[in-house]
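Note that one protein chain is taken out, while the other chains of the complex remain in position.
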Amino acid sequence: MKVIVDLTVIPLGIGVSLSKYVAACEKVLTDAGLKTQLHANGTNIEGEWDDVFAAIKRCHEVLHEMGVPRVSGVIKTGTRTDRDQTMNDKVRSVQQKL
Amino acid sequence: MKVIVDLTVIPLGIGVSLSKYVAACEKVLTDAGLKTQLHANGTNIEGEWDDVFAAIKRCHEVLHEMGVPRVSGVIKTGTRTDRDQTMNDKVRSVQQKL
Amino acid sequence: MKVIVDLTVIPLGIGVSLSKYVAACEKVLTDAGLKTQLHANGTNIEGEWDDVFAAIKRCHEVLHEMGVPRVSGVIKTGTRTDRDQTMNDKVRSVQQKL
Partner (left out) sequence: MKVIVDLTVIPLGIGVSLSKYVAACEKVLTDAGLKTQLHANGTNIEGEWDDVFAAIKRCHEVLHEMGVPRVSGVIKTGTRTDRDQTMNDKVRSVQQKL
């Protein structure tokens, strides 16, 4: 099952500077061979469900290994059986209607 | 790794009545032996990461098997290494400060 | 326009103990006369759109006044024109199908 995901990770207990941790999570996603698009409030990810969620779990683990005591995440998921759709398709189909 | 999750599933393409599908997902979670608390905008879940996310994947699958062409989900995740905490602990610790 | 909301506030830069701040936000919501239901991952709120969002803005402000340098929030919104529905209706309609 293919899934398009939006992932936001919020490390807690390490101050207000989060970018180092977000970058570490980005590397986990890229190392997993996933297609990603970083944006101002998260990262869009496209891939097989099991691959995507193994990487998200690894993000939580890596942040804890870096010393983060508490990690909050927000994950939006989208699956569909009616047709194949990529992240780029989704953006393009909105832009065509603007 | 233990996780506390808040799951919202939004079936698309089947009209405005979603409760039948939310109930099907609830059964998946309960059948998986997970601790859950249904609320007005989702379901809180407590368990081991792999068990929780296997059940969430199964929710998407079951909804598609019921004929839902498109499923949107919102998952909040919380993991911590500093101490053990249950869903009830979280509510109680806020209520004590009210 | 009536709205049913799920609000999660995540104060950043003040350590891992968030309950004091969540409780302060709860008070803002209650003082605003809104119907609320606290749960393990947030608070469900029911009310007129303008009242609900004035209170949510006030939550951000109050947390900053308490010294929180950075506040993250997650808000789920639900509006419908086909029928009137309360938070309790939503839970009940799922439970009837279990």
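Before moving on, here are some points about what is shown:
We just call them A, B and C in the order they show up, numbering each chain from 1.
As a convention for this text, a residue touches a chain if its C-beta (ideal position, glycine included) is under 8 Å from a C-beta of that chain, and two chains touch if they have at least 3 such contacts.
This is a predicted model, so every value here is computed, not measured.
On the side of subunit A, the interface with the absent chain consists of residues 4-6, 8, 16, 19-20, 22-23, 26-27, 37-42, 44, 46, 74, 76, 78, 80, 82, 87-88, 90-91, 93-98, using the contact rule stated above. The chain not shown here touches subunit B at positions 10, 12-13, 15-16, 18, 69-70, 72, 74. For subunit C, the list of residues touching the undisplayed chain reads 1, 3, 13, 49-50, 53, 56-57, 60-61, 64, 69-82.
FYI, only the chains that are shown with their structure count from here on.
With centres taken as mean Cα positions, subunit C sits 25 Å from subunit A. For subunit A, residues touching at least two other chains, in rising order: 13, 69-70, 72, 74.
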